[in-house]
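Excluded from the complex is one protein chain; the other protein chains are retained at their positions.
What follows is subunit A.
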Amino acid sequence: MTSYVVALEKDVRDYSIVRSMMGDKPLVIWRGASGAINVWLDRCPHRSVRLSAGRNMGGYLEGVYHGWQFDESGKVTLVPALQGRPSHDISATVYSTAVADGFVWASVEECLPTGSGGEPCYPVHIAAPVDQVRLHVDSSVDHLTPWGVDGTMVYPTGDPAQRRAELSAIRRRLEES
């Protein structure tokens, strides 16, 4: 099964939350107190509110709506409405994750990153499906992640200023065609 880049490692900061997409799956990405990066479906198992609207307290992620707490394994460790008891049978949807060459990778199955061409640079969103974008970029230099049904996030490597100009031109061509 395919693995995808979902964020730049340096952008996933302590006590903060990153939103991303992997195909049709919205993602919440957070770095816990252990230093490990967690990539989950951005949906609370309770009422489906985005987990990314909550807060990263280090040891746990807290949902914004009813204050459920999720530990780094995704388990629900505290439910305020149950007088603070855990609910161990409920869990966030957790994806297999790996960090390689400055990128955060994820997969719905086992995450197996592929090599990168160099330093990560400015990610570029293109409003065109990944199959079309692939025809215009060099896949050994740029990682492509489907973003929703008809969008693509390009995670390029190389010199940022130069790559930005190149990818902006590709984006214009694809979006205006």
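Throughout what follows, contacts are C-beta pairs under 8 Å (C-beta built on N, C-alpha and C of every residue); 3 or more make two chains touch, one makes a residue touch a chain; residues count from 1.
Just so we're on the same page, contacts and distances are computed from a predicted model.
Novice: Quick one: find the hidden chain's UniProt protein name among "NADH-quinone oxidoreductase subunit C", "Sodium:pantothenate symporter", "Glutathione S-transferase" or "sn-glycerol-3-phosphate transport system permease protein UgpE".
Specialist: Protein name of the absent chain (UniProt record): "Glutathione S-transferase".
Novice: Considering the complete complex, identify which of A:26, A:86 or A:102 is in touch with the unshown chain.
Specialist: Only one listed residue reaches the unshown chain, and that is A:26.
Novice: In the whole complex, what residues of subunit A lie against the chain that is missing from view?
Specialist: That gives, for subunit A, the contact residues 7-8, 11, 13-16, 18-21, 26, 53-58, 62, 64, 122-123, 125, 147, 151, 153, 160-161, 164.
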